[in-house]
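See structure below.
For this view, one protein chain was removed and the others were kept in their places.
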Amino acid sequence: MTSRTVITGIGVVAPNGVGADAFWKATQSGLSVLDRVTRAGCEHLPLRVAGEVRGFDPGAMVEDRFLVQTDRFTHHALAAADLALEDARLGRADYEGDPFSVGVVTAAGSGGGEFGQRELQHLWEQGPRFVGPYQSIAWFYAASTGQISIRRGLKGPCGVVASDEAGGLDAFAHAARAIRQGSRAMLVGATEAPLAPYSIVCQLEYEGLSTGEDPERAYRPFTDKACGFVPAEGGAMFVVEDEDEARRRGATVRAVLAGHAATFTGTRRRDVSGEGLAHAIRGALREADCAPEEIDVVFADAIGTPEADAAEAAAIADALGAYGRKVPVTAPKSGTGRAYCAAPALDTAAAVLALEHGVVPPTPNVYDVCHDLDVVTGSARAAELRTALVLSRGRMGSNAALVVRKGA
Amino acid sequence: MGAAPGPHGSGLVTPRRVAVTGVGVVAPGGIGVRDFWDLLSNGRTATRGITLFDPTGFRSRIAAEVDFDPAAHGLEPGEADRADRYIQFALVAAREAVKDAGLDLTTDEAWRTGVSLGTAVGGTTRLEHDYVAVSQSGSWWDVDHKRAGPFLHRAFTPATLASAVAEQTGARGPVQTVSTGCTSGLDAIGYAVHSIAEGRMDVCIAGASDSPISPITVACFDAIKATSPNNDDPAHASRPFDADRDGFVLGEGGAVLVLEELEHARARGATVYCEIGGYATFGNAHHMTGLTAEGLEMARAIETALAQAGVAADEIDYVNAHGSGTKQNDRHETAAVKRVLGDHAYKTPMTSIKSMVGHSLGAIGAIELAACVLAMTHQVVPPTANYETPDPECDLDYVPRVARARKLSSVLSVGSGFGGFQSAVVMTRPKEMVS
């Protein structure tokens, strides 16, 4: 018994592409899709630039009866879950004999904000009788896990991490634990849709939110022009499985979830997040039984404020030692935006694809790096990649690290 | 991820046991463990007409509210402004629990101490309050950000819950907020139990909190007729398992347990109230709000939790029910419990404290586990208040209205949540404490 948890399916709904192939093509090309916010009712707000998911028609992928009772963040989740299951070639016939063997864990940091705003409007403009029956199941953070479980008949362990950004990595730890405890497979990941008018208002005091006007300059982490991050929507779902079960059914092992750890350093000072992040990296390496030099690429958190970027650079140097200055570091999210809990899920998708292709994707819009890091800028860099480290920190003080190893 | 020792199953390497060493509660009718237990053990109800807002025009106008004065419970004015009501509950409950446990986090220990807290609807009360301002009472879709109050981002982000408690207690290990609807409390504590058992942390501040009594949440349950419309008799409106039950009564509150690896607790001479030996959750994959008549998925959760705890079904001495008081819930869980406990179910008291403190959504699972700890400590089963008329579909011993002394060694608590979540937790008293 190896007890390893492996990734066998990836489903992506991202600002730069729907489906893992389209996402990878855009990601490795270094294309930035950051653009002016165009969602209805948002144009007048001080948030000018975001990563919107535009090339996605939920009706083409999800039945109307699910769409009417769910928010956009759940539309993203349902579609991404389908794509992941399809990629893993895991169908209902594989688990309907034992539906308790497959569960769902999502991370959600903002919930069904657009749906919630619409029903709040019904309530306050027209009265309580005008609130519809789906408000009770669409706004809350658990909507996506519940609907995926129902739509796909998955009765295994079901969970929801409603944490800050780092929760997107913690969800993998939940899924891996469920596998260790006997589940055959888990759908895991995160999607967000925080670009509704009131949801944006709620983010404006988020320290580090960039209100830059120019899509090419609004989010430039690790540079001396760093002025915060740009938010985004979308996300990624994965099928993870017990390695033996996956091989038994002939699934392709795309990557191994090798190690995870999380710490907390509070909300008050970004600079101390470095200490917590370093601690998390060491924990994840220990669990993965991985030496610092084995890390071939780091997918950075890249908050994009000078203090937070400095703290991240310090954490990498602290945890990886002198090698921290040599390891390729990338932050493809500078071209798509930072989709809260879904940001590290998208980074994990990019990490797996990078391992498979032997290519480190670049960090769009970033040219002059002012930290002692080898940030991959401009164009993608070919390299032999066996192990990737994905980092995430949340506004509420969490830090997490995930080690992913190449499959097969 | 690697082969860390699991809490159950094959390949298990010396399982770490998880003890409860501290309890804190903020419940309607009972702030603090002593007053909470006084309410439960005397079978009093804390349900009443809503006072937190004017409920005119709503179908259900009743709730179990906490008469809460932040200053009286040690919250500084600035702290109280920053923290939403549900976070205030959690801060007060956590302070009580940590003090009860006599926990002192040194720097080294802080990295091995986590926080796991659940909430179903998080900061929706403040979100709604500020929404009214920025939308001119719902007139505008394109809201005016200049009318927003401070701290709105903290209300928008549910992670604020666990973060605020971690900052208060000094925990630096894994800190997470869990949101699985009405099983959030059981699940947050269950995850903590598994994390400690696996060795990811030694101590965890675990629990849940919710303050959902606001127009939007009352309206959303009105819309699906889930809440009781018995506005004329609020004190008797929450009637779990009674033939005349007509929905749940919304509540609010929070509870926090200090969970600790057993040897860690013993080494520092802490009082061990009980152990949590088993936890499991499954999805029913059936319906976001609907439950099956058979309760197969909850039964599966109960069986799995019992197996983890090494407790046989006929060793359960008390079932702390979800018992929300909706027609379908009480039937569903009666069926689930009978499916696992068999004939033993008829000999086992099963009660719902929601009859007294209402249904505080994500918080209630933690409040119910706090009640289980106290029930074991006092060796008393809290009653189901308002239970009068038996329902042929609910034919177990629901301990009507009056608490009952009973030897309690192993206790089961169950919960169901919107989204299909079905969870179960098994608590035991260490054998050396029982004899």
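Going by the order they are written in, the chains are A and B; count residues from 1 in each one.
Note that in this section contacts are C-beta pairs under 8 Å (C-beta built on N, C-alpha and C of every residue); 3 or more make two chains touch, one makes a residue touch a chain.
Everything below uses one rule, namely that contacts and distances are computed from a predicted model.
Protein name for the hidden chain, per its UniProt entry and selected from "Glycosyl hydrolases family 28", "Sugar ABC transporter permease", "Pyruvate dehydrogenase E1 component subunit alpha" or "Acyl carrier protein": "Acyl carrier protein".
Residue B:Ala223 is the one among B:Ile31, B:Ile50, B:Ala90 or B:Ala223 that touches the chain missing from this view.
For chain A, the residues in touch with the chain missing from this view are 63-69, 129-130, 132-134, 137.
Residues touching the missing chain, restricted to chain B, are 223-225, 287-290 (touch as defined at the top).
Quick note on the criterion: only the chains that are shown with their structure count from here on.
Inter-chain centre distance (chain A to chain B, centres taken as mean C-alpha positions): 29 Å.
Chain B contributes residues 1-4, 6-11, 57-59, 111, 115, 119-122, 124, 127-128, 131-132, 134-135, 137-139, 141-143, 145, 148, 150-153, 155-160, 162-163, 166-167, 171-181, 187, 191, 194, 198, 200, 215-216, 218-224, 226, 280-289, 297, 300, 417-421 to its touches with chain A in the complex.
Across the complex, chain B is touched by residues 1-5, 40-46, 69, 99-100, 103-104, 108-111, 116-117, 119-129, 131-133, 135-137, 139-143, 145-147, 149-150, 152-164, 167, 170, 172-174, 176-177, 180-182, 197-206, 257-268, 276, 279, 287-289, 394-398 of chain A.
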